[in-house]
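Have a look at this one before I ask anything.
What you see is the complex with one protein chain gone and the rest in place.
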Amino acid sequence: MRFSRLARGATAPIALITALTASGQAMAADELSGANTAWILTSTALVLFMTLPGLALFYGGLVRARNVLSVLMHCVAVACLASVAWLIIVYSLAFGDGGGMNAYIGGTGKAFLAGIGPDTLSGSIPETVFFMFQMTFAIITPALIVGAFPERMRFSGVLLFSLLWLILVYAPACHWVWGGGWLAEMGVMDFAGGIVVHTTAGVSALVLVMVLGPRRGFPREIRPPHSPGMTVTGACMLWVGWYGFNAGSALAADGAAGMAMVVTHISAAVASLVWAVIEWARFGKPSVIGIVTGTIAGLAAITPASGFVGPLGAVVIGLLAGIICQWFTGLIKQTLKIDDSLDVFAVHGVGGILGTLLAAVFAVESLGGQGLAEGVTMGGQFVTQVIGVVAVAVLSAVATWIIAKIVAVTVGLRVSEEEEIDGLDISAHGERGYDLT
Amino acid sequence: MRFSRLARGATAPIALITALTASGQAMAADELSGANTAWILTSTALVLFMTLPGLALFYGGLVRARNVLSVLMHCVAVACLASVAWLIIVYSLAFGDGGGMNAYIGGTGKAFLAGIGPDTLSGSIPETVFFMFQMTFAIITPALIVGAFPERMRFSGVLLFSLLWLILVYAPACHWVWGGGWLAEMGVMDFAGGIVVHTTAGVSALVLVMVLGPRRGFPREIRPPHSPGMTVTGACMLWVGWYGFNAGSALAADGAAGMAMVVTHISAAVASLVWAVIEWARFGKPSVIGIVTGTIAGLAAITPASGFVGPLGAVVIGLLAGIICQWFTGLIKQTLKIDDSLDVFAVHGVGGILGTLLAAVFAVESLGGQGLAEGVTMGGQFVTQVIGVVAVAVLSAVATWIIAKIVAVTVGLRVSEEEEIDGLDISAHGERGYDLT
Amino acid sequence: MRFSRLARGATAPIALITALTASGQAMAADELSGANTAWILTSTALVLFMTLPGLALFYGGLVRARNVLSVLMHCVAVACLASVAWLIIVYSLAFGDGGGMNAYIGGTGKAFLAGIGPDTLSGSIPETVFFMFQMTFAIITPALIVGAFPERMRFSGVLLFSLLWLILVYAPACHWVWGGGWLAEMGVMDFAGGIVVHTTAGVSALVLVMVLGPRRGFPREIRPPHSPGMTVTGACMLWVGWYGFNAGSALAADGAAGMAMVVTHISAAVASLVWAVIEWARFGKPSVIGIVTGTIAGLAAITPASGFVGPLGAVVIGLLAGIICQWFTGLIKQTLKIDDSLDVFAVHGVGGILGTLLAAVFAVESLGGQGLAEGVTMGGQFVTQVIGVVAVAVLSAVATWIIAKIVAVTVGLRVSEEEEIDGLDISAHGERGYDLT
Amino acid sequence: MKMIVAILQPHRLDTVREALAGVGVHGMTVSEVQGYGRQGGHKEIYRGAEYEVHFVPKVKIEAAVSDDDEDRAVEAIQNAAQTGRIGDGKIFVLDISRAVRIRTGESGEDAL
Amino acid sequence: MKMIVAILQPHRLDTVREALAGVGVHGMTVSEVQGYGRQGGHKEIYRGAEYEVHFVPKVKIEAAVSDDDEDRAVEAIQNAAQTGRIGDGKIFVLDISRAVRIRTGESGEDAL
Partner (left out) sequence: MKMIVAILQPHRLDTVREALAGVGVHGMTVSEVQGYGRQGGHKEIYRGAEYEVHFVPKVKIEAAVSDDDEDRAVEAIQNAAQTGRIGDGKIFVLDISRAVRIRTGESGEDAL
C-alpha cells in the first residue's frame, strides 16, 4: 500500500516514512487532509461491509441449509475476535516500530493504541482512521478462511485457530509487506493485499483442511448450494465493498484512487464473463454461482496490482483469473480430492498470487501501468514478487499446520459425526436457519 | 448533469466546457478537489450498489421462485457486459469529442480510456472517477430493462440485446443530453437521468416485450411475487444508492448535492405513502410491494429534477408519481394486456418522463426551485423538455425494435415452452433457487 | 452532538452557536468544508441504510414467517412518514429557534425548510446536509419502536402512533439535547443519541406494549425467529451504518470522527463476544442471534459516549452492555412477562442509558477519554447525565401512554384474534412472505 | 391397525398432539399441506393485479394406532381440533396391513 | 369411501382442481412432493462439481370421495393431468373405513 505511493511518485511520500519510522514526530510534521480522511472513513465502512454481511452471505448460500447459521456465526465471531485482537496487540505487531527486529515484526509500542489520540496523524489522515481501515483487512482475512472448513469444524476450534492465526501469520505477513518489514524494504509491490490477505488466507485454508479432513461423504454425497441467491447477494456486496478495499488503499481521494477503482471494476467484470463463458462451453449452461465466483476471482487477482496497472493490465488479469482460478477449483476438489469446501485457495489464493506476479508486468508504463520504482526492471520486480509470495506462503503453511495441531490437541478441530449429520446450526448453536411455517 | 451546474450559477462552470470540448487542456487548466473526488468515489459505490444487489433483489423477489436466479443472473451479466463495453467504446461515444458529428455522437478518442491517466481531470475530479461514476449509470440502465422480460427470454438474447442497446440507444442518448450533444446545446435539463436512464429504459422495455410476447398464461396464470421481502430489501438498497445517483450528479460535495439529496428523499417518501394510501382505498389493504413500488416511482420521477427543484417541487413530483405511475401499471398490464412483467415502463419510464417535464416547472425560483438558466422562461424550458423526451423516446423505440428483430433472427429471443414451464433457473442455468432440506 | 465539539475543544464551535441561535448570519459567517460535507453526505446514506433495510431485516427475521412482511412494512412506512413530518415541522421544532420557549421546544421558523437554500450553512456543512443527516435519526428512532409491537398491532395504529410520537416525544427530546434546549444548556453529553434515540425509543416501547398487551399465547406458544440469517444480515448492516451514526456525529472528517469510529467498533465487538460467551456458559451453546444481539447492545451503549471516550472506555462499555442488556432481556420477558417482543427496551433502551451514564466516567482524560468540558467534574457530569436520562425517560413514558390511549380510542391499537392467527402479512397487507413453489 | 389421517388448522397442531398423548398415542407424522374445500382461499393483489389463491395452509397428521385405540384417538383429535369455523378439517381412517419399526424390526402393534 | 391419491406435474394442478370440481368433488388436500421414477432427475453443476438430483418436483393430491364418485373422479384427474410426457404421474385408490368432519362431527359421506 505504502509502496504504491512511491511507485507513482507519491502524493504523500511522508506516508512511507510514517509507516517505517512510525514516529510521533514524523506524523505531527504531517498535515491532515479532510478529503482523504473522508474517503478512508468511507472505505473503512465499505471493507467492513465486505465481511459483514458480504462474505458471510457469499459463503452462507453455498452450504447446506442446516449449516447456514454456523457459517454466519463463524464470520461474525471471527470479525469480533479479530477486532479485539487488533486493538490489543496485532495492530502494533503489524504497524508498530519493531526496533532491531523491525524487519520481521513490529513492536508492542502501539498496543491498545497507546499514545494515539484523535489528533495523531498517519500520513495525511488520523492514525485512528488508518487503524480502523487496516482493522477491516485483519477482519476479512481470517474470515476468508471460514470458507475452507464449513459444516464440520468445532466452533471453539474456529475461534482458537483464528486468534492464533492473526498473531502468528497475519501480523508478521502484514508487517513484512506494509509495516516496513523486509519485504517492504526489498520493494515488493502489494497494493491492497494479494500477498497479505489472499495468499495468507488461501494457503492457510488449504493446509488447514488437510489436517481437518473432508466433510462426511465428500465428494459423492455433498449437496448443492442451498441458496445461490444469498451467495449472489454476498458477492455483489463484496464487489461494492472492494471499491473501498482497493481504491481506499490509495489512502487518498485522488486520481490514484480513481484508477485503482477502474482497474478493480474492469478485472471483476472480465473475470465474471470469462468464468461464465467457460462454463457455458464446458457444461452447456452458465450458472449464476459461476459468474459471481468469477467476479470474486477477478477482484482477488487485481487487488495487489490495483494501484500499479492500467485498464489493459486489468483486462488481462481478469481474463487469466477467470481461466486459471476456475481450473484450480477442479484441480483441488475433483482431482486432488481436497475438500477446501468453498474454494478459498482456488479462488482467493490463486487469484491473489496471480495478481501479485502480474503486477510486476503490467505496472510498466509501456503496458499502460503507472511505472515501476526508479531504476527497477520488470524482471527484477518479478523476482521480488516471487520472493514475497513464496516467503509468505511458507510462513502461512508452516504456522497454520502448527496452529491446527495445537487446536486439535486442545479444544479439538472437528465435531462428532452425529453433530455433522444434524448440521451445525442445531448441534453447535441450537438454532434453525429457516422456519417458514 | 453538466447543465445543472449552470442552471444554479455553477460553482464549477468549467465542468461544462470540459464536457463540451473534452479537451485535455481545458481539464489540465482545472484543479483537483479532494472533497469532490471523495464524494464521487463514494457515489460510484452507491450507484453500483443500486444494481448489485439492489435492483437484482428488487426484481428477483417479484418473479416465481423457479426464475429468481435467472433474474439475478441477468442483472449481474448485464452489469459485467456493460462495464466492458463502457471501457472499450461506449464511454467514448457518450463523452468523447465527436468532432463534426458531436451534436449526435461522441468520437472514439477516449476508447479504452486512451490518453487518460490518474492525473487527467474532468472538472474538479479525476476523469477516471468521472468515468467510473458514469459507468454505474450505463450499468443500471440496461439492467432496468431486465424487469420487462423475466421468466421467458433466452439468456444469449439478453446479452446480445443489452450490448447492442448500449451502443445504439444509450451512447447517443447520453451524448445528446450529457455529452454536449444537440439536446445539451438546446439546454434540456436532466440532472441525473430522467431522460438518459429512465425514458430510454422504460420505452425500450415496452417495445421489447411487444416483440417478445407475454409470459405463458399471462395474465390469468401468473403467480404472485415469490419473495416480497427480497423485493423490499432491494428497494431499500435502491433508495440508499439513489443518494449517490442524484446527489452525486452534482459532481461536488456542496449545498447543491445536499439539496439534491433532500428533494430525492422527500419525493421518495411522498410517493411511497401516496401509493400505499391509494391501494388502501382501492383494495382495503396497503401492501409492502405497493409502498416500495411507490418509493421507486418517486425516486425515478425526481431524478431529472433533483438538481433544480426545492422541497415543494419534491412533494408535488412525489405525489404525482405515486398517482400516475400506479395508474399506468394498471393501464399497461390489465387494460392493454402488455406483459411488461415488472412494470419497467409504468414505474421507471413514466416516472422519469413526468419528472423531466415537471423539472421545467418547479425549477423556477417562485416555486422554490434553483432557477432556470439566464433568460429562459418556464414555457420555453418546458418545450425543450418535451423535445428532449420525445426525441429520446423515438430513438429508444425504433432502435429497440430493430435490435429485438436482430436478436430474434440470430440467437433467438425466447426459450421453449418446456423451458419456461420448468423455470429458467434449471433450464437456462442448471441451478435451483432454494434447497432448504 | 454539538456539545461534543466543545468537550474536545471544538474544531468548529460556531456549530454550537449556529444551533443555539440558528441565525442566518451566524451561518453565513461560517465557511463550507467540502471534506466535512462529503463525509456527512456519506454518513446520511449510512444511517438511512441502518433503517432501510438494516433494521427492517434485523426485526423481520425475528418474527414468525407469516408476519415478516408486516414488520418490513412498518419500518418502511414509518420511515416515509417520519421523513415527511421532519420536513413539515419536526426539524423546525427540534433545531429551529424557539425564541422565549427555546429551552423547551424549537420554533416553526424552519418549517418546510423555509429560508434554507443550497448555500445556507450549518457550521461547516450545508444546512440541507445537516437536515438530511438529522432526518435519518428521526427515521430510525420510531422505527426502533416497531420491535415492541410486531405480530399484533393494527397498521393504522402504527402510523398514527409514530406520527404523534415524533411530534410529542422526539422533537422536544431532540431539541432539549441537541437543539440548544435546557439539557444542552446544562451541558448534558449525548454524542450520537443515547438519550435522544435509544432512551426515548426504549422507554416508549415498554410503555406502549403495556397498553397494547402481549402477543396471543405469549410466552408459551411463541415461535422461534423464522429466519435468523435475515436477522444477522440486518445486524451487520446496522453495524456498518452505525459508523455513519456515530462517526458522522462529529460532523467533520477528522480525528474526532476517527476515534468515534474506533470506540464504536470496539464496543460492538466486545459486547458481541461477551453476549455469546454468557450464552455458552448458561445454555451450552452460543447462538448467532445472541452474538448479533450483543453487537446491537454494544453499539447502542457506545452511541452517547462515542465522541468522548477512548478505547478503554469502549471496552468497558461493551463489556457491561453485553452483560446488563442480556440480563434485562430475561427480566422483562421471562420475569416480568412484558412482551416487548424484540427487546427494544432491554437492548436499545438499557444500552443507551448505560452508555449515557458511563460517558461521564470514561470521558475523563485519566481514563483515556477526550476530557470533560472546562471545569466540570466527573461527579458533576454524571449528575447531569442522570438528569438528562430521567427527564427524557419521563417525557417518553408519559407522552407514549397518552398517545397509546388516543390511538386506542381512535383507529384502534390491536388486530382481531383471527387476524393475529392468520398473520398480519395476509390479514393486514394481503401478501405472503414466501412462495417457494 | 389403523392409519388415522387428519387435516387440521395449523394452529391446532399442538393441542391435538397433546390430546393424542392424553389417550396414549405417542407417535405421529406431520406434513404441511395446502387445503381446498368449502373454506375457499383468498385474493392477493400486487400492483393492481389480482391473484386468486385457492388453497389454504393446513397440517396433515398421520398416526398409526391399534384397532382398539382408533375410537379414542379419533375422538381426541376431533375435540382438540374443533374451533367451529369452516375449515376445521377432516379425519380419515384407513387400514394398515403391516407395520414395522425400522430400528428393531419389531412388527405389528409393537412397532407403533 | 375411497381415498384417491394422485401424483401430478405441478403445473397441471389448477386444471385438475377444476376438472374435479366439474365432477362434483369440491375438496382435496395438496402436498408438494419429490418424485422418482422413469422420468429421472437432472444434473446440477457448481464450480465444476456435478450433483445428481434424482428427484423431480411433483404435487400430490389426496381427495376422499364416495364410492360412486370414484370412477368419475379418477377419469377426470387422468384427463386433466395428462400431457403425454414421461412424468405425468400416477393415480392410486385406497379404501377409507371412516371419515369425520371435525367442525360438525358428521361422519361418513356427509363428512366429505
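Think of it as A, B, C, D and E in the order they're written, each chain with its own count starting at 1.
Simple rule for what comes next: a residue touches a chain if its C-beta (ideal position, glycine included) is under 8 Å from a C-beta of that chain, and two chains touch if they have at least 3 such contacts.
Quick caveat, the model's predicted, so the values are computed rather than measured.
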item: Residue among C:G290, C:P311 or C:G368 that touches the chain left out of view; value: C:G290
item: Residue among B:T335, B:S366 or B:T437 touching the omitted chain; value: B:T437
item: In chain E, positions touching the absent partner; value: 2, 5-8, 31-38, 54-55, 58, 60, 70, 74, 77-78, 81-95
item: Contact set of chain C toward the excluded chain (per top definition); value: 219, 222-225, 279, 282-283, 285, 287, 289-290, 293, 326, 329-330, 333-334, 343
item: Contacts of chain D with the absent chain, listed as residue ranges; value: 3, 14, 17, 26-31, 62, 64, 94-103, 105, 111-112
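In the analysis below, only the chains that are shown with their structure count from here on.
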item: Residue-number overlap at the chain D/chain E interface, same or different (half cut); value: different
item: Most widely separated chain from chain C, with each centre as the mean of CA atoms; value: E
item: Cα-centroid distance, chain C relative to chain D, in whole angstrom; value: 46
item: Residue list for chain A, restricted to those that touch at least two other chains; value: 33-35, 38-39, 42, 223-225, 253, 283, 285, 287, 289, 433-434, 436-437
item: Interface hub residues of chain D, defined as touching at least two other chains; value: 32, 44-46, 53
